[in-house]
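Heads up, one of the protein chains got dropped from this complex, but the rest are sitting where they should.
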Amino acid sequence: MLRYFTAGESHGPSLTAILEGFPAGVRLDVELINYELKRRQGGYGRGKRQTLETDLIHLESGLYHGQTTGAPIALRLINNDAKLERLKEPIAPRGGHVDLAGAISRQTGIRQVLERSSARETAARVAVGAVCRCLLNAVGIDVFGYVRELGGIEAPPIAWDRAIRDASPVYTLNPEIDPSIVAAIDKARQAGDTLGGVLETIVTGCPIGLGSHAQHDRKLDARLAAAVMSIQAIKGVEIGLGFEAARRPGSQVMDPIEYQHDHDPNDRRFGFRRPTNHAGGIEGGLSNGEPILIRAAKKPISTMAKRGPSVNLADKSPHPATYERSDVCAVPAASVIVENVVAFEIASALCERYVATSLEALHASMQVIHDLSRRH
Amino acid sequence: MLRYFTAGESHGPSLTAILEGFPAGVRLDVELINYELKRRQGGYGRGKRQTLETDLIHLESGLYHGQTTGAPIALRLINNDAKLERLKEPIAPRGGHVDLAGAISRQTGIRQVLERSSARETAARVAVGAVCRCLLNAVGIDVFGYVRELGGIEAPPIAWDRAIRDASPVYTLNPEIDPSIVAAIDKARQAGDTLGGVLETIVTGCPIGLGSHAQHDRKLDARLAAAVMSIQAIKGVEIGLGFEAARRPGSQVMDPIEYQHDHDPNDRRFGFRRPTNHAGGIEGGLSNGEPILIRAAKKPISTMAKRGPSVNLADKSPHPATYERSDVCAVPAASVIVENVVAFEIASALCERYVATSLEALHASMQVIHDLSRRH
Amino acid sequence: MLRYFTAGESHGPSLTAILEGFPAGVRLDVELINYELKRRQGGYGRGKRQTLETDLIHLESGLYHGQTTGAPIALRLINNDAKLERLKEPIAPRGGHVDLAGAISRQTGIRQVLERSSARETAARVAVGAVCRCLLNAVGIDVFGYVRELGGIEAPPIAWDRAIRDASPVYTLNPEIDPSIVAAIDKARQAGDTLGGVLETIVTGCPIGLGSHAQHDRKLDARLAAAVMSIQAIKGVEIGLGFEAARRPGSQVMDPIEYQHDHDPNDRRFGFRRPTNHAGGIEGGLSNGEPILIRAAKKPISTMAKRGPSVNLADKSPHPATYERSDVCAVPAASVIVENVVAFEIASALCERYVATSLEALHASMQVIHDLSRRH
Partner (left out) sequence: MLRYFTAGESHGPSLTAILEGFPAGVRLDVELINYELKRRQGGYGRGKRQTLETDLIHLESGLYHGQTTGAPIALRLINNDAKLERLKEPIAPRGGHVDLAGAISRQTGIRQVLERSSARETAARVAVGAVCRCLLNAVGIDVFGYVRELGGIEAPPIAWDRAIRDASPVYTLNPEIDPSIVAAIDKARQAGDTLGGVLETIVTGCPIGLGSHAQHDRKLDARLAAAVMSIQAIKGVEIGLGFEAARRPGSQVMDPIEYQHDHDPNDRRFGFRRPTNHAGGIEGGLSNGEPILIRAAKKPISTMAKRGPSVNLADKSPHPATYERSDVCAVPAASVIVENVVAFEIASALCERYVATSLEALHASMQVIHDLSRRH
């Protein structure tokens, strides 16, 4: 089992995370981690904050000669825009944020809660996920996220190709749709408004049997749903067909099972094939060898230049919601966050299922269980 | 914190659950619990199994003179259709079930995994949730679930009225739509097919501040998402507007904040009002005093009389998926399950937030925090 | 990871436990389990209750054709002496019990807390541990507990021999000392007093590396200490030399490391030998291949025929502590409880370290890690 905590405020001196339970012997690819951090900062529609920060990972522990040791990994990201102590208490809580519920229920000001609740925290989660990705890559599991829909405009993938995504200003897999999305973002900016979208993450190469069918809190889909829903501004999660599955008859949802006799002995699906993957790679709480498909709905950022109606907390008179500098659209960033949060959960499930004290042990135990399942 | 485990197989002697952390001094309403169990067994479209079982709760511990004691509560449900030891190994795994992934990854037969993975287990979860409801009722929190859509047919609520729901053969809040839903179920049955649907649960009366904004795994929406996604056949979860939020501009998603000066001193929202509730009662991981809205997508049952293509596990030749007696439609039942699983999570968050060693302590601490928040 | 909860009151209808995370494919030895339950009921010095009860395990789930399935195992023990609802509220709380602290802090009567806090609950824990023992036995790990000291009389083992222990009326490994212990118990009974003692448990055959050195809550010694201290009436826990280690110079505590060149390839210690085992088989939070030695101090039962001074809770006047039927000495029983609680923790650490979805997978992964460590 992997575990992590993050700490840090949006405008505090730094973000910190501790990731623990990580196997020894994994070479961490700092460039990969920083690339994910950079991607989180990018995407068309971001605000000024991202120009102030250049997130670079500081690995403070858990490494020796470039490889992990099995000890907890402390990660740090320095905030250039550290000015927390100079920031004032907002006058009017923003709807859609924790401002009001937090200040009332924690007996603090709004500042205390919004600084922690801010999506800046997700930089630390991306770093954690990117570390996990180094492990996943080492065992042939790939996690890939992109933007599927933005501001109501669908961008159906034309190919599962990282190069396409990374060339897109809005992280889609459809360059033909991108200009209209960019235009929509521009329009929202002019209107003082914001845009949301739909993110999809695909995990390929997962062995069969991650998670469990036997107890509610061990199911892989449950854990993925929690992880994704815990991300700031996410309001919906789907596995596979998701809500569409509720609308079709069973015969158009159930994935048939086929068998390919001449399969590779190392085939992680042992020759079993599914002509469709409506289940999204998880049946009964277990990964089934098909690609895991997760979709998340990100609402538009609730902080808008066009300030919404709110209340002055001091005298309870009507007052426009406080405006803190913000993005018009953080949907591309959200696709990176979802992707990396999913990477953590998959890595955690992997470490639970196999012997994960070291990468060597992980490889060996994956192989022996593969052989056992094959003979079975 | 409340915790629970369930145990038991679909055709084993019994289902068992242990619910622990429950406050002392709560009078458990056995009729209410049995009513929920009965509702779970009902709904148009169920198969023969439900006529064999009459689920009645057996409370084996944690009670003295009709009130809870603070000790763990052991719950039992006897299976009338207990025949596990006589059941044979299925020939061909059913797509959409844990059959294949479970048997391969656990080195067992299919029988061992399907008996546990079966939705019969949810009877125990409904019982646990219904016990929690006795606590929620005692502090003025109501959890209400219904069917919002079935087989692709929408049934928009005409009123939030338990009587309407309980009179509906398919647990909707729209009697005019019901006949067309019933007809769709009949049609599916004739076709050997199955139907899914969309369930909604509404929690009213929640105090502000359940959950946390401060760490990923304490967020109320994350925990609700996990709980709902852990239910058999659920493939999607939404809070508030859900995926619709991703498609609207921010100005049409953010809920304004208003203040009502002449509010009741016991108003759990302290006079703050939201003309809309697109957030579904949760902002930043905290309950915000508005009704909590959760929607879940239930796929149609994958076990169909019209058996899907599969593989004979013995010789790997094509073979129709094994058919175990099943329902054409368990969507109404699923609405009961979602509702009671949500009840557990809300009760758990409540017990974490307040002093929950006894109902008296819960009342007193809720009141003192209410007063503190009011003055704040 | 294995997890379990117990439920049930001393005089309620039954004790229940759910053990979850247990591997598939383990044949449960019901005779072994019942033998442990019987041993827990025995030992010289027990009171009348034990003649009323004959604890026999009821396995309600998690089995198919005599083997575990990987599903949660529900265990039940019926209480013959079920009379909870007829029992009266004690007048005066007993020192040394939860009576006073429980009733005050939970806003209940004494009855509600004492019925749960009673050591009768340990029958369920013994059953859980005995199930785990079936797993441990299957992989060559033995857990063996006995009484080392009783009422201040030491009984140094003459041999590690189950037959000697099981022939002893007080579960020691020293038949020559037994008569004086029995006499001490008789004397205590006549005096209306009670006796405590020291229990030792030895675990042999553990592979190297259970637990972790990397985070406080994963250390094997920490988890064993918690498990043993959680047992009713235990007030001290030692690993290896324990407190004696604090009194010796380091040179007389450190266990030298030697190497035996011609060791068996299956030797779980890979040829490394320790001429002493002062560390008690755990170094830095990890099992090191030597026998794990745990000692526990059990205080005498606080319920005594010679009732101690207390207070009538109604009017706060002095009043002798309430006397509930009890044992003069439950030290032999405690040795069984410690032993089985330790068995659970070792099994849990084992299932965390290796692939434990099935016994086959456990065997295979233990072997592959053994081979890896050997080559290393």
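Points to keep in mind about this one:
So that you can tell them apart, the chains are marked A, B and C in the order they are listed, and the count of residues begins at 1 in each.
The definition used in the following text is that contacts are C-beta pairs under 8 Å (C-beta built on N, C-alpha and C of every residue); 3 or more make two chains touch, one makes a residue touch a chain.
Since the structure is predicted, the reported quantities are computational estimates derived from the model, not experimental observations.
Only one residue in the set C:E149, C:D178 or C:E324 touches the chain that does not appear here, and it is C:E149. Interface note for the absent chain: among C:A155, C:A214 or C:I292, the touching residue is C:A214. Check C:H11, C:R39, C:R76 or C:R116 against the missing chain and you find that the one touching it is C:R116.
For the chain missing from the display, the contacting residue among C:I202, C:L241 or C:I292 is C:L241, taking the whole complex into account. Mapped onto subunit B, the interface with the missing chain covers residues 1, 20-21, 70-72, 209, 214-215, 218, 352-355, 357, 360-361, 364-365, 367-369, 371-372. Although one chain is not displayed, subunit A still touches it through residues 3, 5-9, 12-18, 20, 24-25, 60-62, 64-65, 69-74, 76, 84-85, 105-108, 111-113, 115-116, 357-358, 360-361. The chain not displayed touches subunit C at residues 5-6, 92-107, 113, 116-117, 125, 149, 151-152, 188, 191, 193-198, 207-209, 213-217, 219, 221-230, 232, 234-251, 253-259, 261, 270-272, 274, 279-280, 283-289, 297-302, 304, 306, 308-311, 316-318, 321, 369, 372-373, 376.
FYI, only the chains that are shown with their structure count from here on.
Chains joined by the most contact pairs: A-B.
Note on chain placement: the centre of subunit A and the centre of subunit B lie 26 Å apart, centres being C-alpha means. Averaged C-alpha coordinates put the centre of subunit A at 43 Å from the centre of subunit C. Centre-to-centre, using mean CA coordinates, subunit B is 37 Å away from subunit C. In subunit B, the residues touching two or more other chains are 5-6, 105-107, 113, 116.
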